[in-house]
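Yeah, one chain of the complex is gone here, protein chain that is, but the others are all in their spots.
After this line comes subunit A, so read on.
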């Protein structure tokens, strides 16, 4: 399977879904309405927790000997 290297070549699809088409514009309006709601706090909290847990762990690892868990 080819990887995602071609991505710059295609750009936004022009298959009847472009900016001036009814369907394309409505799709983006719907999708955009959800995007604009913002990210729920619980998700942001989760990311923070994951991140700080990892930082704490790597700090511990660099302080003590390696290979111990």
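By definition in this document, a contact is a pair of C-beta atoms (placed from the backbone, for glycine too) under 8 Å apart; a residue touches a chain by one contact, two chains touch by 3 or more; residues count from 1.
Following the convention adopted for this analysis, contacts and distances are computed from a predicted model.
Asker: Can you pick, from "DNA-binding response regulator", "RNA polymerase sigma factor", "Tetratricopeptide repeat protein" or "sn-glycerol-3-phosphate transport system permease protein UgpE", the UniProt protein name of the chain not displayed?
Answerer: For the chain not displayed, UniProt's protein name is "RNA polymerase sigma factor".
Asker: Kindly note down the residues of subunit A that lie in touch with the hidden chain.
Answerer: The missing chain touches subunit A at positions 1-4, 6-7, 9-13, 15-17, 22-40, 42-44, 46-47, 50-51, 54-55, 58.
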